[in-house]
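Just dropping this structure here.
A single protein chain has been omitted; all remaining protein chains appear in their positions.
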Amino acid sequence: MDFSIPAELQALQARTRAFIADELIPLERDARCTPHGPNEDLRRELINKARAAGLLSSHVSAEFGGLGLNHFAKAIVFEEAGYSPLGPVALNIAAPDEGNMHLLEQVASPAQKERWLRPLAAGKIRSCFCMTEPAPGAGADPGMLMTSAVKDGEDYLISGEKWFITGAEGASFAIIMAKLENGDATMFLADMDSPGITIERAMDSLDTCFPGGHGVVSFDNLRVPAEHILGELGQGFRYAQVRLSPARLTHCMRWLGAARRAHDVATDYARKRQAFGKPIGAHEGVGFMLADNEMDLHATRLSVWHCAWVLDQGALGKHESSVAKVLSSEAIWRVVDRSVQILGGQGVTHETVVARIFADVRAFRIYDGPSEVHRWSIARHILRGNQHNAH
Amino acid sequence: MDFSIPAELQALQARTRAFIADELIPLERDARCTPHGPNEDLRRELINKARAAGLLSSHVSAEFGGLGLNHFAKAIVFEEAGYSPLGPVALNIAAPDEGNMHLLEQVASPAQKERWLRPLAAGKIRSCFCMTEPAPGAGADPGMLMTSAVKDGEDYLISGEKWFITGAEGASFAIIMAKLENGDATMFLADMDSPGITIERAMDSLDTCFPGGHGVVSFDNLRVPAEHILGELGQGFRYAQVRLSPARLTHCMRWLGAARRAHDVATDYARKRQAFGKPIGAHEGVGFMLADNEMDLHATRLSVWHCAWVLDQGALGKHESSVAKVLSSEAIWRVVDRSVQILGGQGVTHETVVARIFADVRAFRIYDGPSEVHRWSIARHILRGNQHNAH
Amino acid sequence: MDFSIPAELQALQARTRAFIADELIPLERDARCTPHGPNEDLRRELINKARAAGLLSSHVSAEFGGLGLNHFAKAIVFEEAGYSPLGPVALNIAAPDEGNMHLLEQVASPAQKERWLRPLAAGKIRSCFCMTEPAPGAGADPGMLMTSAVKDGEDYLISGEKWFITGAEGASFAIIMAKLENGDATMFLADMDSPGITIERAMDSLDTCFPGGHGVVSFDNLRVPAEHILGELGQGFRYAQVRLSPARLTHCMRWLGAARRAHDVATDYARKRQAFGKPIGAHEGVGFMLADNEMDLHATRLSVWHCAWVLDQGALGKHESSVAKVLSSEAIWRVVDRSVQILGGQGVTHETVVARIFADVRAFRIYDGPSEVHRWSIARHILRGNQHNAH
Partner (left out) sequence: MDFSIPAELQALQARTRAFIADELIPLERDARCTPHGPNEDLRRELINKARAAGLLSSHVSAEFGGLGLNHFAKAIVFEEAGYSPLGPVALNIAAPDEGNMHLLEQVASPAQKERWLRPLAAGKIRSCFCMTEPAPGAGADPGMLMTSAVKDGEDYLISGEKWFITGAEGASFAIIMAKLENGDATMFLADMDSPGITIERAMDSLDTCFPGGHGVVSFDNLRVPAEHILGELGQGFRYAQVRLSPARLTHCMRWLGAARRAHDVATDYARKRQAFGKPIGAHEGVGFMLADNEMDLHATRLSVWHCAWVLDQGALGKHESSVAKVLSSEAIWRVVDRSVQILGGQGVTHETVVARIFADVRAFRIYDGPSEVHRWSIARHILRGNQHNAH
């Protein structure tokens, strides 16, 4: 048992922290930050900065230009990246691209990797992941998948509607989850400019951190050749799991960084702002909120590290990532909400970055499985007789 | 002891409810709703609708065009108004105008009433209340007031900076809290186009419900004649109290309506959206959230009614309004947050009105005294030996 | 709408409060207080005191020696009674006798009333209510009732096992819920010394407030003549409802008094005990707990009053009593737990009465329907389309 961070990883952590502080925080109020994330011009500038700093796509293997970080190393680096809303975009580790790269590297054919993974990992293009559907389709319950893929000669014709498709606007390609005629789910790759793909509209959301925002995308007899099937036919749900457990955990890592930022801003304010004769932090009412933040950040970090370690041992980590996700997303939410409260009026305005983090992070208790679905999954795991204290 | 609503008040409640449903909810997606509230064109249209419906400025006395509602009647009507983000603006009962009308009616001279209260109550103009200051001035601790009023002949020269001034942009006049040379606080009335008043900038905020948003306002030797002193010299803090207790409670009333709206939208969704083989409301995880909403709405309504009754008995209600404010603002927040969670992805987008309510209501745990300041005030009340069960 | 207490009820409240303070609190450390409640000797002494004070069985009609209080009046008086763990026993308004008297008065035949209600209301005897069964019988789910009543001539033969039978030891008679051969539930009356009734054992419990404690009772062909059927055949569940809604609410009333006592003891301590240079109540960490207590007591009292008013209007109040029960039992629990915390080491010892209240009140979140069952019942009520804001 060991909680230490190896020296070279500490160096990478320090380098990332300095990059965020020196290069990104000054750009947070750049006018190219839109309600739908940094625009493409800003995104490219950020990507170039990260490439110059040797920090681009660090989770991808060296073959595709990354550093091949394991899950624990990602926990360290991604937390630093999340410290600025611009960090994940700059380092090319934001959702959904980060998870898509992970999935492609695991599952895609060599040709698919060259065509889609290489430019994605280089930050030259963006991608999207088309899974969630409007009612009565697949939402929290993926089993309700309705988008269909019908065999037509050697090709498949995909039809259906998706929404909450993060980054759809501006994406070069999509990974599409669809249901075969036999009911099996399969993933397909398609360029976004293919005939049959339409971005119906952008959805307005509380968060403003994802390039391209969230879109409604429809498929109308989109023709996909067999060689663009991602991995094997009928393995869609299995691949979703391959993608989801680590992708879920990287969300925890990034938002942990964001929560730490909110806490730091609030702490700084609590030291300086006076009320009733002393700094507000010297009032227990505020001090206790800082203490609770500290404990929530600590528990989040430990559970993220633990789950990363489990994944690094080669396990699927389905249970552990559910635990880490619920624990983290709720603890992080409390930290950010308390930070808003400590900042008073400034907390609910864009005088500081905290209001932005607050609006960005609310969705994290919902996406990649709402707390309620994970709690139920954890409960079934317990009831099946699994020891909660097994390692 | 009686929890019934008199028949005529029930009729007014029903009329208000129908007005909100028929006239306002269809306008909620009107393009004239800006990040800084309904624009002036929309506001005037809303005011005209309410006037036509006989619902304008119902809290003001008949002399100034209102219905002269007592606090309990306001609890009923304002809750209905809050059901739409447009309701308070339409009925001319939004902050800060509603509280300003209340204060002017209590304290202003006949001439001041004619000049400022009459057009304000008619919805022809808007107003602002200039109290909060940037550090190191008056925030949660009003005693730190720095804006100064220096006697100059028969006039006063006011200098200082204020922020979080809701509705400053577009307001016709301001009530300004300033400190005399002897340290006493005094309120002054001034037209916003007076020389010496500058709106430095608008503040970007999470909420989008207040016309004019929140501004930074500076005073540079603003000259105010003695007849524009509001009430008596040196009574600023006492008048703030006259204004704050009821104004605090009307916030509770309006936001209770907003929370009820969020709950209704979530309930409707919980009935219809299926997951894992049944409507999501039939899952205890969601059903329990609805039950908790019900209890929070119930406790909020009862505490608001209780405090309204205390005020209607002629008491100042300082303690009761602190209790109602903390209890309500925190319960309402939980209701809205749960409603977001029940709605899943839609909860964090503007597919429904709930995300807007969510962003609007966060500040309510902060303004008119953050929870921490009220908790401390409640604690001192208890420690001074007051019976919590006295009526 | 009116929150005032009529003058004569205020007088009764004051009289009850004085009785508790003067007559009962001095007896709280009497050695006759056993782990299974006040023993019979002490109980009779308490009953005599209350009779002398004119406060005995106040909820029963004058015909049977009570004051015929309505539900609101009970809310006032029972809260006062609950202020001492001895109060409900002394005033003969403790569970299960209080609910049994209520039920008998509503449903029993004149002969049954003379035989069982009259001496019960006079405090001469005690009773028990035999409903809950060990697995796989009726617990939180009353539909799982297994105790059987088989017709035998004009009589019924009852067999089965019950547990958590409060007051069984020492009770003179029982109301027994059993299932007829056709599956319908029926209530029967039987003297506890009848052949066929055995008290198998006492159960050790956290609470020590109920005379006789909680017992396991078995029925082995207990013969009950038809005239001892309580009310009509097959109406067992309906009568359970008649008993449960008000009985549930009187629990809220009594425990509210107990929570107020805990809060008062903690407040007194917070005023006097010094730490880090000032009274501990002057530390926000403690002061905020007192403030939260105040809000929880306030919300509890309001919801109890509201539900009492609903019952006084003649409604069944099933939903309202569920809301009041969950809200009260959880708020009361928080108050008592915080009071323990404020008292520090003394809170977890019997140096004050608070540890006793703490151990007594935990079960209240479980009996008369655990929070989870009520939350689900509230949820279904909402989902069926009931307006939460109907009065």
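Order of writing sets the labels: A, B and C. Residues in every chain begin at 1.
FYI, a residue touches a chain if its C-beta (ideal position, glycine included) is under 8 Å from a C-beta of that chain, and two chains touch if they have at least 3 such contacts.
Note that this is a predicted model, so its numbers are computed, not measured.
Of the listed residues B:288, B:309 or B:333, the one in contact with the hidden chain in the full complex is B:288. Remark: the omitted chain is touched by one listed residue; of A:86, A:149, A:189 or A:326 this is A:326. One chain of the complex is left out; on chain B, the residues touching it are 283-285, 288.
Although one chain is not shown, part of chain C still touches it, namely residues 132, 135-136, 139-141, 143-144, 163-164, 203-207, 214, 272-276, 280, 283, 285-286, 340-341, 344-345, 347-351, 355, 358-359, 362-363, 365-367, 370-372, 375-376.
By the touch criterion stated above, the residues of chain A touching the omitted chain are 1-5, 72, 79, 260, 263, 267, 270-271, 279, 281-282, 284, 286-288, 290-295, 297-299, 301-303, 305-306, 309-310, 323, 326-327, 372, 374-376, 378-380, 382-383, 388-389, 391.
Methods note: only the chains that are shown with their structure count from here on.
In this assembly, C is the chain whose CA centroid lies farthest from the centroid of chain B. Chain A and chain B have Cα centroids separated by 37 Å. Note on chain placement: the centre of chain A and the centre of chain C lie 52 Å apart, centres being C-alpha means. If you average the CA atoms of chain B and of chain C, the two centres end up 42 Å from each other. Of all residues in chain C, those touching 2 or more other chains are 284, 288, listed in ascending order.
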